[in-house]
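Everything on this sheet refers to the single structure shown next.
Heads up, one of the protein chains got dropped from this complex, but the rest are sitting where they should.
Going by the order they are written in, the chains are A, B and C; count residues from 1 in each one.
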Amino acid sequence: MAEQWIKPYGDTQDDGRVQLSFTLPVPLDEVSKEGARRLALAMGLDEPAVVHAEDMGQGFSFYVLYGQSKHRIDLSTIQVAKPEFEVLDKEGVNALIAEKMGRKMVVVGACIETDAHTVGIDAIMNMKGYNGHKGLESYHEVRAINMGAQVDSEELVARAIEERADVILVSQVVTQKNIHLDNLTRLSDILEAEGMRERIILVVGGPRISHELAKELGYDAGFGPKSYAEDVASFAINEWIKRKAA
Amino acid sequence: MAEQWIKPYGDTQDDGRVQLSFTLPVPLDEVSKEGARRLALAMGLDEPAVVHAEDMGQGFSFYVLYGQSKHRIDLSTIQVAKPEFEVLDKEGVNALIAEKMGRKMVVVGACIETDAHTVGIDAIMNMKGYNGHKGLESYHEVRAINMGAQVDSEELVARAIEERADVILVSQVVTQKNIHLDNLTRLSDILEAEGMRERIILVVGGPRISHELAKELGYDAGFGPKSYAEDVASFAINEWIKRKAA
Amino acid sequence: MAHLQLDQARIDRARNSARRIAGRVFDDMDRSTTTTVERATLRLMGIDGVDENQVPLPNRVVDHLQEQGLLNRGAALAVAAAMNEQGWTAQQVAEAVAAGRLVLDGGGDDTAARNTADALAAQSCEHIAAQRAQRAALIGNSGENGEVAQPWLYLIVATGNIYEDIKQARAAAEQGADIVAVIRSTGQSLLDYVPYGATTEGFGGTYATQENFRLMRAALDEVGAKVGRYIRLTNYCSGLCMPEIAAMGAIERLDMMLNDSMYGIIFRDINMQRTFIDQFFSRMINGYAGIIINTGEDNYLTTADAVEAAHTVLASQMINEQFAYLSGLAPEQMGLGHAFEINPELENGFLWELAHAQLVRQVFPDASLKYMPPTKHMTGNIFKGHVQDALFNMVSTVTQQNIHLLGMMTEAIHTPFIQDRFLAIQNARYVFGTMRDLHSEIEFKSGGLIEQRAQAVLAETESMLAEIERIGLPSAIAQGMFAEIKRTATGGKGLDGVIAKAPGYYNPFPKRMLQGGPRHG
Partner (left out) sequence: MAHLQLDQARIDRARNSARRIAGRVFDDMDRSTTTTVERATLRLMGIDGVDENQVPLPNRVVDHLQEQGLLNRGAALAVAAAMNEQGWTAQQVAEAVAAGRLVLDGGGDDTAARNTADALAAQSCEHIAAQRAQRAALIGNSGENGEVAQPWLYLIVATGNIYEDIKQARAAAEQGADIVAVIRSTGQSLLDYVPYGATTEGFGGTYATQENFRLMRAALDEVGAKVGRYIRLTNYCSGLCMPEIAAMGAIERLDMMLNDSMYGIIFRDINMQRTFIDQFFSRMINGYAGIIINTGEDNYLTTADAVEAAHTVLASQMINEQFAYLSGLAPEQMGLGHAFEINPELENGFLWELAHAQLVRQVFPDASLKYMPPTKHMTGNIFKGHVQDALFNMVSTVTQQNIHLLGMMTEAIHTPFIQDRFLAIQNARYVFGTMRDLHSEIEFKSGGLIEQRAQAVLAETESMLAEIERIGLPSAIAQGMFAEIKRTATGGKGLDGVIAKAPGYYNPFPKRMLQGGPRHG
């Protein structure tokens, strides 16, 4: 592919302009201000300007800077990991499940461990859905079981076994101190230990989740913001068909 | 001096958190979003997250990111150039001029070349002053001549000669495309050509002016935001005394 | 002042329904106690500390009593009896039980045990009253008075580490915060014990422990003295240990507590009976300690739509108000919660926010209303978010709210960084200052859209409360009438901690703390 180098844009092609703000854990003075400027230099910003500097009390100070990024990126070299499937609408998904599986697809979902943010998983699973996109409960050919908030991984796996689930959907919203990584790893370890991992389609979603991250964690797919039921359902049936064929 | 390494601070010492925003000159898609993230990586930010990405139309897209700066700065190594003098109040300045010069100090000021932003130079020179700090016109021992906006460098120098000025004050506010650097260089070249440079105390001020920059340009001092008449007057008489002694 | 024409008779009818709804729940629940009520009782009687497995001694004793089948007469009696018998302090009794050196059998002279329990309770109440008096003194000294610029600026810290929290809280106070809330670690609400000691490892918040309370209280007193204001400290009196946290907060002079009669049921799937019993006892402690409670109606709007569900907020506030009266709280201690959560894309959304906030203000003229910032519709666009917060600030000052939780432009991203808080305070101070007297300078058009909206919400509230009165609060919750979440009377966590009281059950605190008995609203 042809190279496609780009830089940030302020008001002229390749001027590289970026805006930056941060706090330094020192009171404001000329030295700390210069320190802020040097940090920007270290980040590879040319002609960085501290356009605002303010003391915050208790030994902290706040800075706003603008500078010109030296860095540029060749977009043509970027490959974004994406789950490969065609997004069908609800009817399309139902038809495909009926055709290929000949039975309902069983989907068990939950917010696991300490996470209690159910709005995201509800958006995917509950009848009502989100932003006008109906949830999985409204799909004829899906049996959707939403276990809700703060479900222990063990409990989720037990339920998946009990229901003979095809798909597990996990939601993780709290990411502070990377707690979601611990939680997600824990779940996949348990599945592994139960010998379930191969049999299940394992999907995670949440505002800070990307497909790439999900793959790294050993999940089959990851869905970020603005995902809807049809996205995950299309992925799931697609993956089911692929595995069946393999 | 003891080393004093610091990093930006979000909510924990040395977490390095910084906020970043910029535009890329490409439409929004998964690749451009990843491009934005890689730019942050290139700047030395760990775990950069694109927390907002929005298409702006016409082939541009906007990004907000947070990341953790790898870079740190040792504040103890930073020396900030500062004009060395004690800031006196108006009475102190008047007394010192009377004592040491035995005549009024003559100060000619202007916004030079295309720059018409007089509020800054007026703040320093006009009777009324700024933020409760009276201007040079109100100093008994100063003859202050404010030539106003868009004054050609030649005109300013001619006037300085005519008035036998001790000090020239220049204000530069417009900095787009670094036009202030051109203007300031032009003025000092003319002074040089007239053989005036040694005889005059040459001072520049403006919102993007630092003492460091002024020195680089061959000026005697530079004053940034929140400067007042007493700062520049104290510097000027101090410098006058120093030169006299030399 | 800006004022809406509202039908007072309608307000009265709604309030009467709420009174009967709360009264009925109270009567039903008065027959049981809970493990955490008993642990709170023991804490107030002076039992603290953990065993070698970090299990708190109040848990060890209460578990022991449960095993012995004695908890239904109240933990206070059994412990007091052992004290009398052994000549020990309550703490010594607890340590002996934990060490397996002592088995409590409920034996001994009941009257003597009661007296001992009463004496400890009196001592405990004295301490709490002294803390309350000190708060009043500190507020008095700081020169704060009725004329202090309202609304109070309420900020959260949530680093997970109490020492970082302290740093940030101090900075926030210097920057202008009036109230600092330490957010709890994700998941603490479902722990059936209270962690112990200073903690540095929370997720999305810092554990609520008595030591953490103490450390933060001291830090805020110190910075408060420096800035010449009394800085109020807030924590979460919520979850499976609500009464214990109330006890700890009363002892350590917290000033505000998140404390809702239904939040745990709806948002944490805690059993209904457990919650109602716990909230009554915890709220009583808060009332006695002079603590302002903050109710959680704002949360409804994070799952339900803020326009469609506006009346559920008001209905819930009325129920919370009546539960508060039952626990002895004065109106000024009622930080009834609501929020600015309408979709920013909705045309005229700002008008509806004004209508809702003003309605609540007029229905509860003496309450210390707690107004929550936009959260659900905040996005990663921090610039737009900062403007959403500015409009929220504006509604708050125009409708004269009391407790103003500062919105963070990074709401959709992370728990606040120090600069987020700094900028949020600047935002609010700017808006409050530049609009200082706006509230008394503008009027809502009589019969206009704003007034009509407020009247409509009030009417819906009245019918909702009438319906709840008809079916009872548990059924209403079971039907998902709040936050679109359904919970049943026997579902949820913590039902195993609900214990029917036996004849002779004794707890020395209610009669002291409720002095004049439950108030009536």
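FYI, a contact is a pair of C-beta atoms (placed from the backbone, for glycine too) under 8 Å apart; a residue touches a chain by one contact, two chains touch by 3 or more.
Predicted, not measured: the structure shown is a model, and the values here were computed from it.
The hidden chain, counted over the whole complex, makes contact with A, B, C. Only one of the listed residues, C:431, C:464, C:498 or C:513, touches the absent chain: C:431. From the set C:6, C:225, C:351 or C:459, the residue in touch with the chain omitted from the display is C:351, counting the whole complex.
From the options C:440, C:479 or C:515, the residue with contact to the chain not on display is C:440. Contact between subunit C and the absent chain runs through residues 2, 344-351, 381, 383-384, 386-388, 390-391, 394, 409, 423, 426-427, 430-431, 433-438, 440-445, 448-450.
Listed here are the subunit A residues that touch the chain not shown: 9-13, 17, 19, 21, 49-54, 64, 66. Panel shows subunit B; residues 21-23, 54, 56-60, 62, 113-116, 118-119, 122, 148-150, 174, 176-177, 179, 207 of it touch the chain omitted from the view.
Assume only the chains that are shown with their structure count from here on.
When the interfaces B-C and A-C are ranked by C-beta pairs in contact, the top one is A-C. Here the spacing of subunit A and subunit C, counted between their Cα centres, is 33 Å.
Residue positions 412, 414-415, 417-419 of subunit C each touch two or more of the other chains.
Those residues of subunit B in touch with two or more other chains are numbered 9-10, 13, 17, 19, 21, 49.
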